[in-house]
Structures are given as C-alpha cells and as structure tokens.
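This report refers to the structure that appears directly beneath it.
Every protein chain but one is kept in place in this view of the complex.
For reference, chains read A, B and C in written order, and residue numbers begin at 1 within each chain.
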Amino acid sequence: MTSTDLRVGVVGAGIMGADHVARITQRISGATVSAVVEPDTGRAAAATVAAPDSRAFSRLEDALDAGAVDALLVATPGQFHEPMLLPALEAGLPILCEKPLTPDSESSWRVLEAEQKLDRPHIQVGFMRRFDAEYQALKQLIASGDAGELVMLRCVHRNPTVPDSYQQSMLITDSVVHEFDVVPWLAGSDIRTVEVKYARRNPRSPERLREPILVLMELENGVLVDVEMNVSVQFGYQVGTEAVFESSLARIGQPSGLQTWRDGTFSVAEHQSYTTRFAAAYDAQIQRWVDAVGRGTIDGPNAWDGYRVAVACEAGVKALGGGVVEVDVPERPAFYA
Amino acid sequence: MTSTDLRVGVVGAGIMGADHVARITQRISGATVSAVVEPDTGRAAAATVAAPDSRAFSRLEDALDAGAVDALLVATPGQFHEPMLLPALEAGLPILCEKPLTPDSESSWRVLEAEQKLDRPHIQVGFMRRFDAEYQALKQLIASGDAGELVMLRCVHRNPTVPDSYQQSMLITDSVVHEFDVVPWLAGSDIRTVEVKYARRNPRSPERLREPILVLMELENGVLVDVEMNVSVQFGYQVGTEAVFESSLARIGQPSGLQTWRDGTFSVAEHQSYTTRFAAAYDAQIQRWVDAVGRGTIDGPNAWDGYRVAVACEAGVKALGGGVVEVDVPERPAFYA
Amino acid sequence: MTSTDLRVGVVGAGIMGADHVARITQRISGATVSAVVEPDTGRAAAATVAAPDSRAFSRLEDALDAGAVDALLVATPGQFHEPMLLPALEAGLPILCEKPLTPDSESSWRVLEAEQKLDRPHIQVGFMRRFDAEYQALKQLIASGDAGELVMLRCVHRNPTVPDSYQQSMLITDSVVHEFDVVPWLAGSDIRTVEVKYARRNPRSPERLREPILVLMELENGVLVDVEMNVSVQFGYQVGTEAVFESSLARIGQPSGLQTWRDGTFSVAEHQSYTTRFAAAYDAQIQRWVDAVGRGTIDGPNAWDGYRVAVACEAGVKALGGGVVEVDVPERPAFYA
Partner (left out) sequence: MTSTDLRVGVVGAGIMGADHVARITQRISGATVSAVVEPDTGRAAAATVAAPDSRAFSRLEDALDAGAVDALLVATPGQFHEPMLLPALEAGLPILCEKPLTPDSESSWRVLEAEQKLDRPHIQVGFMRRFDAEYQALKQLIASGDAGELVMLRCVHRNPTVPDSYQQSMLITDSVVHEFDVVPWLAGSDIRTVEVKYARRNPRSPERLREPILVLMELENGVLVDVEMNVSVQFGYQVGTEAVFESSLARIGQPSGLQTWRDGTFSVAEHQSYTTRFAAAYDAQIQRWVDAVGRGTIDGPNAWDGYRVAVACEAGVKALGGGVVEVDVPERPAFYA
C-alpha cells in the first residue's frame, strides 16, 4: 500500500466488482484497492490476489472499523446498495455507487436524506455513459447551440442476449435506466412522461420476456425521445443515438475500427458487450472520480440524479402496463444545486 | 412518331409531368410521348418542344378522340386524378397514375369500381420507392427469411423544406403516404393502427406546421413501425429505414458516393431532393411499366394498393388529432388478387 | 423497326455484345438493334430473339450492303476491331467501339488515318468509366479547382479472379488500359512514364500470372499515379481512386447500399463484377452516344484517345519487364482537337 494513493474499498466482488478491482489496480492513477468487502470467500480471495495491497472483509462494518478505506466503490446488486450506502455516508466516505442508486425511489430518498446530513454530496452514481467520448461529443454539440435547437432524440439500446435472471421489469430498471440518466443530461431537460409500445415479439426472446419495446418520452422542453430497447438481437451490443436538430442531425454509436473485405462483403466488427463498448468510459469514470475525491468533490452524476432516475424507472415500469405515465419528481434540494 | 413505340399521353405538364416527359423522351426504351394534356398553354408548349413526337391537347377527351395515345401517365395534382382516370378507364387505356390514386378513400373506391368493369387491372400507381434498389434489396432480405423474423421497421423521412402550399395534413397525405405504401410492401402485412406523436416543434418549421411528428403503426403481423416525418430539416433530403430482425439488423438510405476530406472533416454529400435520391427509381418504374404494358399487364402497385393507402391516410390525418386510430380496409376484391 | 429510332448494328454477339443488345433493346431510348453481325449462328440467333427488330448477318459487308444499319456498335474481341472499323468508316457510319480501339498503336494509327478521311470523328471508344457517376464527380472536383491542385492519384483495380484466357500482358492491355484512359481524363494531363513493381505473388494467382503489380505513372503535369492491379483477390470486384490534393482528399469506389448487422458484424456487400459496378455507366454511355449520333457528333472518348491508350499499353507491357518506360505520343492531329 502506498502513502498518497486513495485507498478504495470495493464492495462486491462479482463480475462488475472484480472488473473494477482490476481497473483500479492496473490502470487508474492515484488509487489502490485497499479492501474488498465480499461475503463469498472465494470471490473475496480472487479479488485480493488481483489487488496485492488489499485485505478481504466479509462485512463493510469491519472494513470501516479497521480504518482500511478512504473511499468506497459499491458494486453489489442494486438491492444491497442502501445497506452499504447508509453506514458509508455515516462514516463520511466518498462513494462511487454502481447504478442504480437503489432499486426504488423510496429507498433512494432515504439515501438522499442521509447524505444531506453531511456538508456536501459524497455519492457519485455509476452512469458511465456520461464518460463515453461520443456521448460527450454529442452533449457538447447540443450544449454549444451550434447545431440549433434539439427537437428529437432517437435512441437504440440493443443487447445480444440477457441472462436468465433478467425479468420483464428490468427492461426498464436495468436497461432503459441508462437512457433515463443520459437523455436528460444530453438534452438539458427532465423527463415529463413515459410510455411504452410493444413491437412484434422477437421469437428469440426468452419466454418470460415481451420485447423489444419502444419507450417514448416527452421531456420538459418538448423534446420527443424514443428508445428501442431490445435485448435479444443476437448480432451484437449496440448503443446509439440520433439527435435531430432544427437544421442538422448527429449520430453516435456506429461501429468503427478494423475494416475488412472478404467473401464479397465489406465489414466492421460490432461490439458484443458493454465491457468493450464502454471500456474507456469506465476507466475515465473511475479516474475522474479518484481525481475528484482528491479535491474533496465528485465529478459525475450525484445521488439526486440517481433519485430522479429511480422515479423515472417507476414510471417506466408502470408504463409497461400501458398508457402515458407522468414522471413526478419533487423540487431539487438546494444541497444538490 | 414511331410505329412500334408505346404512345404515351402525359396528363399534366407541371414539374412532375415535365420531368416524366423528359424521362420518356430521353431515357425510356419503347415509349414515346405522343400527347401532352395540359390546359396551361405555356406549359403545354414547353412539353411538346421537349417531346418532338407529341401534340398538345387542352382536354383529355380531345386526345382520346384523336386516337393519339396508347397509354396514359397521369401527373396532375391528386384532386384532378379521378376526372382523368374515369374516362381513361372507359377508353380501356393502361394508366400510370402518380401517387396518390386519389385524395380520399371514397373517390379511390369509385375508381376501383370503374376499373373492375374492365377485364383486368389497368392502373399502376406511382409509388416509386418500390423501384429503388435499396428498398428492393431490403424487401428481398425480409422475404427471403434469411434475416429471421422482422420485428420492427424504423423509418426516417426528412425533407430540407416544403413549399408554401404544404399544409399540416400533407405530413400524412403527401409525405407519410409513401411509407403507407412501402411499409406493408416490405413487411408483407397490412397496417392495423396509426398513431401520431409530436416532437418539440422545429423553430424553422413554417408557422402553419406543427412538426416533426413521429408516426407509429402496428401491422397486422404485430410488427411495430415508426416514421420520423420531418419536413424542415434544412440539411438535406433523407429517406432511410432500419429493419430490426430477430437476430440481425439492416439499414438503407445512408449517403454514398464521392468521399472527401477537407478542413478537418471527412464528408459525403447528402441528397437534397427526391429527384436525385429516387432518380433511378423513377426511371425503373416507367421503363418497367412501359414493358409491362407491352405484355398487357402492370408491374407495380395497383389501384387496390392506392385505395388502401387512401384509407391509411384518412386514419393518419385523424391521428394528427390524437389517439390510436384503426385502419379499416374492406376485403380485397378478387379482381385485385 | 421504327422510323425514327437509330438503327444500330451490333458486331459480335458474345457476352459483351449480347449485353449491349439487351441494353439497347430494353433500356435505351431512341435506338433499336436492327442488325447483329456474328458468324456464330447460335449466338446470332439468340441475339435476334432478344432484339425483335433485328436481322442476323454473318459478315459486316452484308449488313452494310443491305442498308440495315445507321450506326455500329463493335463488341468483338480487340483483334477483330480494325477489320470492322475500316469498312464502317468507309461507309461513313457512326461507331461505338468497345475498348480497346485496337490491340496495338500501329493498327490504331491506321484507324486514325482512315477516320481522318471523313469530315469529322466518327468513332467513340467504350471507356465507360467516364460515364460512372463517381468518376464524373471526381473529375468535376478536380476540374473545378475547388480542391486545390492535384498532386497524386492512388488507384486500386481488383478483380476476384480472371478467366483462363487472361495472360500476363493483359494485366496492362485488358485491365490497366482503363486507368490509362481515365487517369489522364481525370487529371487533365497525359502520361509521361510508366513503371511496374511486383508485389509478393498472390498464392491464388493462376500459375501463368505474376501479380499483383503496382503500376506507377508520372503525368506531364508532375502528378504521380499508382495503380494496384490485382486480379485474384477473390473477395470481390473493387475499383477505387483516391485523389490527393494540396489541401484535401477525395475517394471514390467504396461499397454502398444495404447495410446489415449480423453475427457480430456490420457489413455491406462489395461488387462481384464490372457488370454491377458499372451497370449504370454502360447504360449512360450508350444512351449518350445514341443521343450524340442524333446530333451528328460523339459524346465520349474518341479514336485519338483510343490511340493514346494503345501507346501507353505498349509502354506498360514493356514496363512489365522492368525499368521506367517513356510514353511517346505524337502530336495530336488537328482533326481531333
């Protein structure tokens, strides 16, 4: 362990947690994984091997008591976020919390209340798309006004397949949740309503799922947004957006890289997973968070963003049942201004 | 005038009619413009100059009485179609009728009734997208089954601007009318419902228009279709479609041609008008119609297709006012099987 | 047969000749195939079936004696061009002669001499690339000066395979011959020298061929040109050019059309043959020639262009043996100014 590096405790050593452990250990400057909090001893052991400066703890409290961490990266499934966030906030730790903040708006609100007892926001939420170079270029284009007024956002979010644990409501809470964060961030305007349309069912969809769906949103500024949410496309992982402006058009998310001609075909490989599509975004997110913690701040979506998304998700899940559903978010506390 | 060429009378010598006169005279094999029916003497004179074998008539009846035509190409505005089609059918002439067949389903039905007095369909409707190479490739891909089942069609239809005569309902009757024809042709299934969503209004839209709109359709086979209809995009003319299959994706309508790098930018020219985007399609449509007439048949959308589109347009116009509108088409007459 | 159509005699009814017969009969306005000159009676019969207004002749002289043709399209192999061109010129017929004009500069010169006995050029040579939309756009860009001075042309000419009859020298005389025509046309400057470099031999090349080769040309204006000539690439047919300007870059020949995503890959079909890559160019070439004949002129490369290319081919064939070879073209006769 080093004397000046930020000592990060990673909570949860599943796929995502292990990925973050490797990232911090191998590619992030100014941070060290000092603790792995994970009840599964096999996972914990694997993680501590990957992070030579780290110790394993089965419970967060033990890691806190041992004074083993300066900051926390929470990478457990969403339903376990609140029980980690509350004690971590009480300990005054900077936190990077994987999305979602919590699975519902009620628990998210409790987190907000706990955080507001501190002097400033301590939680950054892991909506990593904001750190993707193409999303950033698109946001800059919108914000600059150079392209004129934005009138529509056309989003596609396509996964090759989903695991067995993926349920119908997760089309919203696990997938569209990203658009619920990134769309207002891009457009500079909150979501007013959500509606869901069903496409013809993909015969390759798991029996329990009725998809693809088309999620329609109206933003406060009138911008119309649609999201094609499609989790059984087989062919690859594709996240793209077309921004329709008053006099121009912009698109992100097209495949790039090595181009080949073979067997009568020109081709480019499409991504197969978010791990490659957003690899650089994950790195940038963590590096900027580490840097921001060094300055006593956060640098990315905060807990209020996490709360708003939770409200939108509840509306979205309701919209799976039909109709146009309002997204009612209370006034933003000055604490998050 | 030649002895074996099909003698075509072009009805209407406005922009579209003059364009067809030039096309037949200069690029179509086996046909000659033998008559121009146009009350405006200036336009008529210009057209007959462009077509040296043609005579001008101010009324269709005169051309018919003179025995001057073997077939008719009707290129007047839609409201004048019925009065041309009925006598032409009575005269037993093969007809290529610019879209729409007529402006409403009632008048279209009258045309169908008149046509059914003949031994076989005589009218082909000018939905030229069916003759575009990319649309044909997409249709072939869908029909082949190679790409798996179709689940969605995502259409964009963007015009740089529209003329002063373009009214709100024409978003449907003049523009989406093309998708009302080509979407069922692609998907092999009729339109069941139509719905309209409004985007944020484009500040460059003419005051009388509220657009862009997003037109949602459900087809009989469950395929969900959306059409971004956008007539003030300024940047160019763009007609594209993404077909979402169970395990693959296909897209048509991307710009192609000369690629340039200049001033830090890689670029390709986008079309500015349907006249370039669909130039080859118009040629192919007319050539194939001329060839089909020689075989005593038609080779393209027939009057029944024109009627169905008229019904869909009425539903679409109604949907501009809100709600999901059913598209009720009667049983197809055996005559058009 | 019609009274006003140009009556075209097609000489040679092999693959290319049959293709032209179909083209004129089905897609070209203002022309009819009135005669097929072909000693092979089977081919001749097939061609006259495809062109209902045509008669078959086994010898050109018979067709001329019968007064059966207004103009001639010569589509025999190159070594039979001169014996067709000389009597046709004597008969004063307009001629479209497939490339090459003749196989060598000496015989081409004899054709030039015969033609100069007439009042004006009667021969157009079938270098159809000049009629391709992308080549035309590139020429226009160069000629406009908008892109600044041209400094290099980087050409690729790739065939999937070649037939058994294709010999080493045909890399130049059958393939690079196209670049020998189109490069000076693009650059507005003649070829000064030719040199050939050998790449590693493609293991899929037929044993008799040593290729791919890189053909280097210096033009009179100093522009450096290279042509990758590659006839066993298997993957498709690709003809492309990059024009390098003082401050910009332009590229033609990239695949376009239906885009698909499948099995982790974004792809576009590449051409497989010149018949699709240059289909529209062939049509445009013939239509414009027919139109030009109607005006008593030609509209494309003339016999002088054919002669210059013959000289360049001789230099190119010599360059296959090594070294930098000069291309010595005599002064252009005023007749071809």
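Criterion: a residue touches a chain if its C-beta (ideal position, glycine included) is under 8 Å from a C-beta of that chain, and two chains touch if they have at least 3 such contacts.
Because the structure is a prediction, the values reported are computed rather than measured.
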| item | value |
| --- | --- |
| Selected from C:S248, C:T265 or C:T297 as touching the chain missing from the view | C:S248 |
| Among A:I15, A:V49 or A:A280, the residue in touch with the chain that has been omitted | A:A280 |
| Contacting the left-out chain in the complete assembly, out of B:G148, B:P206, B:G222 or B:P255 | B:P255 |
| Positions on chain A where the hidden chain makes contact | 1-5, 24-30, 53, 133-134, 137-138, 141, 147, 247-252, 254, 256-263, 280, 287, 291 |
| Missing-chain contacts mapped onto chain B | 235-236, 238, 254-255, 261-270, 272 |
| Missing-chain contacts mapped onto chain C | 148-152, 154, 158, 197-204, 212, 214, 216, 219, 221-224, 226, 228, 230, 232-235, 238, 244, 246-249 |
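In the analysis below, only the chains that are shown with their structure count from here on.
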| item | value |
| --- | --- |
| Centroid-based (C-alpha) most distant chain relative to chain C | A |
| Between chain B and chain A, distance of the C-alpha-averaged centres to the nearest whole Å | 45 |
| Distance between chain centroids, defined by C-alpha means - chain B, chain C (Å) | 37 |
| Per-residue multi-chain contacts in chain A, two or more chains | 234-235, 238 |
